[in-house]
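Take a look at the structure set out below.
With one protein chain removed, the remaining protein chains of the complex are shown where they sit.
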Amino acid sequence: MKIELRAEPFDPLAELQRHQVERLELKGRYGATAIFIGTMRDYSDRLSIGRMMLEHYPGMTERQLRKLVEIASQQWPLLDALVIHRVGELRPSDPIVLVAVWSAHRAEAFAACRSIMEELKSKAPFWKREDTAAGPRWVERNTPG
Amino acid sequence: MKIELRAEPFDPLAELQRHQVERLELKGRYGATAIFIGTMRDYSDRLSIGRMMLEHYPGMTERQLRKLVEIASQQWPLLDALVIHRVGELRPSDPIVLVAVWSAHRAEAFAACRSIMEELKSKAPFWKREDTAAGPRWVERNTPG
Amino acid sequence: MTVYVKYFASLRDRLGRAGDQVSVAETTTVAEIWATLWPEIALPSNTLAAVNMEYASLQQSVRDGDEVAFFPPVTGG
Partner (left out) sequence: MTVYVKYFASLRDRLGRAGDQVSVAETTTVAEIWATLWPEIALPSNTLAAVNMEYASLQQSVRDGDEVAFFPPVTGG
């Protein structure tokens, strides 16, 4: 299980490749990998977005992410999990979050990946401030999953 | 939307990278990418598996895959979808299937990716024959999703 | 009329061949094609059938030149 915050842009597919190479002992044991990648869009509520600041609560954010992945690992028989989340200044099409889980069968991989994303959205202390064509604004709430 | 059968081993992460490069016009439009990778395990029902043959029905398999992706595209507002499925002789840890969907928001990406996998499992004409330590055997049914 | 029949996977192994070509009367159903070809083998209850690469019921009528397939439950993905 690995959880990371990144202050610089990251490439989710390259991260997955790297992570799997570090976990070669799992090859042949997992039959299912479920992955979610959240990416910054260039529009929001019909306004064009040029830039986004992702603020977090250093210490608490890492702790809450670890906790929700641990809860998912207790709920489903996961072989591995990887969560990477951006902080700082983002540009459109920058990856925001990567959630990947590995398990023997697909049902638990799908369920755990989705659950981790929903828990992350509702519990991990991150806040988005968008620079829109009409000026900066804090995103007030996440859309329901 | 792209659907492919592959007679040789493929690298799902490299395929995703390649596919996204071909679809650069979508960058900034999608906020969510949901991906599932099915991989051959080295055991099944407690028997060690050395090799697997994936048979298909040329023509019907492609047609059914296309149909189920089209149905998902009508059900959810997808921006793109990619399905790659192996056929022929596989070894443990070889990727079997890749399903990836791109959309504006996460709810539809998760739902469509999962739906495509479940439909594929129940409707696309593929058959697995495993070479186990106790001899070859046809897999009789898929596990429920 | 002539109908082209295909078998896949464990069903093909059991029957010992991958297909048949059969002459039948008009308005023959999928089930009747099986019964014509394999009078001594009951169609296994979980067998799936397709006509021209679309799933079909056993009651579906076939036409001249159709491709009819019989196969066990699918196990891809």
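Order of writing sets the chain letters: A, B and C. Residues in each chain are counted from 1.
Simple rule for what comes next: a residue touches a chain if its C-beta (ideal position, glycine included) is under 8 Å from a C-beta of that chain, and two chains touch if they have at least 3 such contacts.
Note that the coordinates shown come from a computational prediction; the quantities given were computed from them, not determined experimentally.
Here the chain not displayed is in touch, across the complete complex, with A. Taking the complete complex into account, A:121 is the one of A:2, A:23, A:51 or A:121 that touches the chain left out. On the side of chain A, touch with the chain left out of the figure occurs at residues 38, 54-57, 59-60, 63-64, 85, 96-97, 117, 120-129, 138-142.
By our rule, only the chains that are shown with their structure count from here on.
Note on chain placement: the centre of chain B and the centre of chain C lie 27 Å apart, centres being C-alpha means. Rounded to a whole number, the gap between the C-alpha centres of chain A and chain B is 23 angstrom. For this pair, chain A with chain C, the centres built from the Cα atoms lie 48 Å apart.
Across the assembly, chain B contributes 38, 117 as residues in contact with two or more other chains. Across the assembly, chain C contributes 77 as residues in contact with two or more other chains.
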